[in-house]
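The complex appears here without one of its protein chains, the remainder shown in place.
What follows is chain A.
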Amino acid sequence: MSSTTDMSTDTGSVLEKTRDDRSADDVVLRLEDLVVEFPAGAGQVVHAVSGINLEVRRGETLGLVGESGCGKSTTGRAIMQLPRPTGGSVHFDGRDLAALSPEEVRKLRPKLQMIFQDPISSLNPRRRIPDIVGDPLVVWGRGADKDKVVPDVLRAVGLDPDQVADRRPHQFSGGQCQRVSIARALVLEPEVLICDEPVSALDVSVQAQILNLLEDMKARYGLTLVFIAHDLGVVRNISDRVAVMYLGRICELGPTEALFDAPVHPYTRLLVSSIPSMEGAQRGEVGTGEMPSPVSPPSGCRFRTRCPLATDRCADEVPQMREVAPGRFTACHHPVLDTAVGEPIAPAVTAVPTTPLTASNGAGSNGAGSNGAASSRTES
C-alpha cells in the first residue's frame, strides 16, 4: 500500500505523487471493519453496517448496490463522517478519518465530496445558484475566486452561467438541480466523489445525461467515484467494480462484467436475475421473503433466511470474504462457481453435509445439480 507509507508526509505531497502513477494497487479509500449502529429506542440497536472491508482504487468507479435499507447509503455517509461511524476505520489518503479530530476531518473534507439522492432537497431553496455553488469556496477562504471558478464549473456541468445567475433552485428541473449539486461538489476539486443514488429521483432520459456527465467529470477532474445505487442497470453502466451489500455486510465484490455475467453469491444471483429483461421468456429465480430487520439480524450469514442454498453452517458461522477467482471476492459458504444466471442453482459441493432449509425434499444433500431440487425451490 503506497498510501500507508506516506502517512508521515502531508497529504499535499501524497496527492502530487499519486496523481502521477495511478497503479491498480493505489488505494485512495480503505474501509476496515466499518461498523455503524444507531440507537432504536428501548435499548435496541439498528445494525446498519456491520463490519465492512472495502478498498477503493484511485481513478476507479466502485458501485455499491443492494436493496433499500441494506446500509449502502449509511456506508457512504460513514465515509464522509456524517455521522462518524461507530467502529472501524476509514483510511483516506493513508489517514484514518475515524481517528482524527473533527477539525482535522473538516480540513480533509474538500478532497472528499458527496452528491445526494434528492436533487431539489440538496439545494437551499432560499439561496441563488451561484451562491450555492460558490459557498464551498467562501468556506475555504477562496471567495475571491468565486467569480472566476463558479462560471467554469457551471459550464463544465452543462449550465449557462449567465442564465442561472439570479435563479433559485425551485426554478429548475430535477436534472438541472442535480447538475448544480455536482457543480457544488466539484468546485473544490475533490479526489473522491461519493454519489448517493444520484439518479434515482430522475427521469430515465435525464438519468442517462447525469451518468454521462459524471463520466465526463470523472475524466476531467481525475475523480474516484463511489457510486451508490439500487438500480443494477445504472451501476453496471458506470462501475468498474461492484460491491453487493445485504443487510449491513458486503456479500460479493468483483469486476462489473464478471460479477453480472456469473454471480457467485446466491444474493447477487437473485439480484441479477431480477433485472427485468426485454428478451422476456427467460425467468430467473424470484426472491422470496423480505429483508429481515437490521435491529435483530440473523445469526451467521445474514442472507440465510432467504437463501436457497442455506445450511446449518450458515446459521452458525459468519462467512468471511474470500477470493474465489482472481479479483472476485465473496462472503458465502456455498458460492455458485460454475453456472450462469438463468440456469437453476444447485448447492455447491462442500465438505460439510448440507441440508437446504428451504428445499422440501432435501434433494440438495447429495450435492448434485439435480433439477428436482431446483424446481422445488422455485415453487416454494
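Observations on the model:
Following the convention adopted for this analysis, contacts are C-beta pairs under 8 Å (C-beta built on N, C-alpha and C of every residue); 3 or more make two chains touch, one makes a residue touch a chain; residues count from 1.
Assume contacts and distances are computed from a predicted model.
UniProt lists the omitted chain of the complex under the protein name "ABC-type transporter, integral membrane subunit" (options: "Ferrous iron transport protein A", "4-hydroxy-2-oxovalerate aldolase", "ABC-type transporter, integral membrane subunit" or "RNA polymerase sigma-70 factor (ECF subfamily)"). In the complete complex, the residue from A:T61, A:T74, A:Q117 or A:S273 that touches the missing chain is A:Q117.
Of the options A:M80, A:V242, A:L271 or A:A331, the residue whose C-beta touches the omitted chain is A:M80.
Residues of chain A that touch the chain left out of the display are 77, 80, 82, 106-107, 109-110, 112-114, 116-118, 120-127, 132, 135-136, 139-140, 163, 167, 170-173, 176, 181, 184-185, 188.
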